[in-house]
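Note that this complex is displayed minus one protein chain, with the remaining chains in position.
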Amino acid sequence: MSRWNSACAFVLAVLALAFPFMVNAYWLSVGVLAMFYAIVTASWALLAGYAGQFSFGHMAFVSLGAYTSGLLVKWFDIPIPLGMMAGVLMCALVGSFIGFVCLRMRGPYLALFTVAFSEVLRIVIVSENEVTGGSGGLEVTPLFHGRTDTPFYYLGLALLIGSLAIMQFLVTSRWGLFFRAIRENEDAAAASGVKVVRFRILAFAITSSFAGLAGGFYGHYIGILTPDIGSVDQMGLVVAMAVIGGAESIVAAMIGALGLEFLVEALRSYGQWRLVLFGALLLLTIRFARNGLLALAWQQFNAILPLPVREGVGGRGRFGTGTTPSPQPPPARGGGVS
Amino acid sequence: MPINRTTRGTITAPTRRGMLAAAGAAASLPLLGRRVRAAGEPVAIGWVGPLSPPGGYAEGTNMKNAAEIASAEINAQGGLLGRPVEITYADTRGMPAEGRTAAERLIQQNKVVAVFGEFHSPVALAEMEVYHKYGTPFMACDVWSDQITAKGYPEVFRNAPAVSLIDVTIGQWIAAAGFKNVAIIAEKDDVGLSARTLVAEELKKANIAFTAVDADPNLTDFTAQILRFKSNSPPFDFFLNIYAEAGAYPMIRQAHDLGFAPTANCGIYNSGGEAVDPTFWENVGEAGKYLVTENVGLPKAAWNDKTKAFVAAYKAKHNADPSGAVMESYDGAWLLFDAIRTAGSTEAKAIINALENTKYIGARGQYSFSTSHEPAWHYHQFLEAPLSILQYAEVKQGQADAPIVWPRQYATVPYVYKKPGS
Partner (left out) sequence: MTDYLLIQALNGLVIGVIYAVIAAGLTVIFSILKIVNFAHGEVYMMGGYFGYFAISLAGIPPLLAVLVAMALSFVLSVLVERTLLTPLYSPTTERKGDYGILITFGISIFLRALALIIYGPYPLRPPSFWPGVFVVGSLIMTWDRVFAGGAGVAMLIGLVLFMNRTAWGEALNAVSQSRESAAIVGINDQRFYMLAFGLGGALAGGAGALVGPIYSLSPSMGLLPDTQAFAIVILGGMGSVAGSIIAGLMIGVSESMFVALFPDPSRSLTYAQAFSLLILMLVLLIRPTGLFGRAHVAME
C-alpha cells in the first residue's frame, strides 16, 4: 500500500514540477492563480471546515496582506520577501484580534461579523484612496521581472507545499484534535479541558497568516491591487471551491480550488452561463454531497474498484457517516480496517 | 464507527484520493494549449471589456455590439489579406487579475495579432503589461486615465480622449457659462478622482468656488448629500457629477425631485457617459431635461458617411443610438483592420508602424496618433479626439440631436448654457 502511495506522490510531484513545460503561457498564468486560490482555500477550510469557525472575512486578510506588503515596499523600498513577511505578521495580529473579539460569537453571528468586517475594510481601502490607490488600483512591484511566469509558478508551488505541510502537521497533532472538538461542541470541549479561548484565537491567527501570505504573493504577481480582492464575491468563490472540493479536508479543499480555477477558465466559451453553472454546482454539492465532490467521487470509485483503505485519524471529516440525508453507502473497505 | 488510531506515516484516505485526482487531472494537461494553426486560418483579433459584474457590464456589452458590427462588415468585404477576421471577446469583469489572464489567453491561446477595447483603466493598466511583454498592439478604446498612454509603451494606442483632454474642457466650459459656485460629486476611482482634480484646477484658475465630495461607486441613494448641498450657503449654482456607474441615474433623479438641479438657479452636468447611454431616458425621465453632458463622438453636423452608416446599422440591430464610447469600439476595430491592410501583414511591428502613420477616417473623424512624449500622455494618443458638450432641451431627446453648446466651433445654438424656464 505504501508503494501505491509513493507512486502516486511521485507522479504528482513530477507533474507539478514539469507543469510549466507542458503548457503554454496562458495556462501557466492560470496555474499561478490556482496556486494562490489553493492556499487561500486550504486555509479557509482549516478555519471553517476543520475548526468550525465559519468566517466570511477570509478575503479581508488576503487583501490586508497584499496591501500591507505592497505599501511597505512602495514607501520604504524594502525587499519584497520582507514586505510579504510584514503582511503575514499584520494578518496574524489582526487575525488574533478578530478571533478574540469574536469569542462570544457563534455560527451565523460569527459569519455576519466577519462579513461586516470584510466589507468595512474594503470600504476603508476605497475611501482612503490617497494612501491605497482606492478603486483605481495600487501599483505593486512584481517579484520577478521577465517575460515568463515560470518563477512565479514555482514560488507559488513552494508556498503551497510549505503551507500545506504546516497545516497538515497542525491537523495531525493534538491541536487538530482540539480544533475538531471545538467544532463539534464547544461547551463539551471546554468541559473536557480544551483551552477553547486560546485555540479559537490561534485558529484565526494561523489561518489569517496563510491568507496574508497568499495575498502578498498575489499582489506581487499581478502587479496591481484593487479593493475587489477582498469583496464578498471573491469570498463566495473561495467558499465554493472549498465546499465543492470538501470543506472538512484541507487537501480536498485545495484540490477543489485547483480544479475549479482550471474549470472556470476552461468553460470560458459558455460566457455568462459559466457563473450560473458554477452556482448550480455549488448548490447541488451542498445539498447532496456535503462532504464535497471529491469524497463522493471516491465513494463511487471505491464501490467499483475497492482499494485497501485505512480510515486514519488526523481527522479528515467523517465521510459516509450519514452527514447528508442522501442514501450513499459507506465507503467499501477491503481488509485492513482499523 | 472504527476507533481512530493514530496512523502517522501512512497517508490517509482523503490525501490519497486527493493525489489520485490531481494526478489524473495533471495527466490531461499536455492536451491543453496544443492547437496547430494551418495556413489560411482566420486573422485573430482580441477584444477586452467588462461583460459581467463587478465590471461596468452594460457599457461593455454596448462596446462588444459595436465590435461585432465591425467584424461582420470586414468579413462581408472579404476579410483581411484574403483571410476571414475572427474576433475573440474576453470578459475582464472590471478586475485587473482577470484582465491579465484574459490578455495572456488571447495572445497564447487564441494567437491574436492585436487587441482592442476595455472600459476600466486599472484593468487596462494590468493588461498592458502583458501586451508589452509580447509586443502585441493594443488599441485602448474607452479608458480615460492619463497613465495608459503616459507609460509610453509602444504597443499601446488610445483612440479615446484622456482625462487631461476631457476635464480641462469641462472646466473651461463651466467658466464660460458663468457659474460661480459649483457642487461636485466625484466617483471614487482613478478616473473620477483625476477628473475632479483637473476640473478643480480649471475652476481655481477662473476663480470659481467649489466643494467636492467623493462617492463610492456602488451607491444609489444620494438624497442626504443633495439635501446638504441644497441647504448650503452661499447657494450652489451648478451641480457637477462625475459618475459613470448605474447610480448616476438615481442621483440625477434625486437632484431633480428634491428641487436642487436643474432649476433656474442651478444647473446640472453628468460626466462619464451614462447620460448618452440608451437607457438614460427610461431611468431618468423628466429629470434629464436641461442636463449637460459630454459626447466623445462627432457632433451630428460633422457626421461623415461612415458615422451615418454605423449609426444606421447599430440602430437597426440594437434599436438604440450608439454613444461616443460605442463608436470608439467600432473605430478601434476598424483602425486595426486598416492598419493590417495598409501594412499588408499581421506582424506586430508592422501594425504599430501603420498605426503611427494612419490617416484612417472613421465614425469619429480622421485619426492620427501623436508620437511625442511631451507631455508623457501625448504618446500614441489621438489628440484630436472629438469632444463636445451638449445640453438636452427636450425629454427623450436623442444624444445626437441635443443642442451642442461647446466648443463654440461646433455649437448648434447661440447660447453656452440655457437656464430652465428661460
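Letters A and B mark the chains as written, and numbering starts fresh at 1 in each.
We take it that a residue touches a chain if its C-beta (ideal position, glycine included) is under 8 Å from a C-beta of that chain, and two chains touch if they have at least 3 such contacts.
What you see is a predicted model, and the numbers here were worked out from it, not measured in a lab.
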Touch criterion as defined above, residue of A:Y26, A:Y67 or A:F117 at the omitted chain: A:F117
Candidate in contact with the missing chain, chosen from B:L219, B:A348, B:I361 or B:A376: B:L219
Omitted-chain contact residue, chosen from B:A246, B:L298, B:V311 or B:I389: B:A246
Identified contact with the non-displayed chain, of A:F19, A:Y37 or A:F54: A:F54
Of B:K204, B:R228, B:K349 or B:H373, the one touching the omitted chain in the full complex: B:R228
Positions on chain A contacted by the hidden chain, ascending: 52, 54, 56, 101, 104-109, 111-113, 115-117, 119-120, 123-124, 126-127, 183, 232-233, 236, 239-240, 243, 272-273, 275-276, 278-280, 282-283, 286-287, 290, 322-325
Contact footprint on chain B, counting only the chain that is left out: 51-54, 57-58, 60-61, 185, 188, 211-216, 218-225, 227-228, 231, 246, 249-250, 257-259, 278-279, 282-283
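Basically, only the chains that are shown with their structure count from here on.
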Euclidean distance of C-alpha centroids - chain A vs chain B, Å: 35
Chain B to chain A touching residues, read off their complex: 1-8, 10-23, 25-27, 29-30, 32-33, 51-54, 91, 94-97, 100-101, 104-105, 107-109, 121-122, 125-126, 129, 133-134, 145, 188-191, 193, 214, 216-217
Chain B partner contacts - residues on chain A that touch it in the complex: 1-2, 4-5, 8-9, 11-12, 15-16, 19, 22-27, 29-30, 33, 123, 126-127, 129, 133-137, 139, 147, 172, 218, 222-226, 228-229, 231, 233, 246, 249, 251-252, 254-255, 258-259, 262, 265, 268, 271-272, 275, 294-295, 297-298, 301, 309-319, 321, 331, 337-338
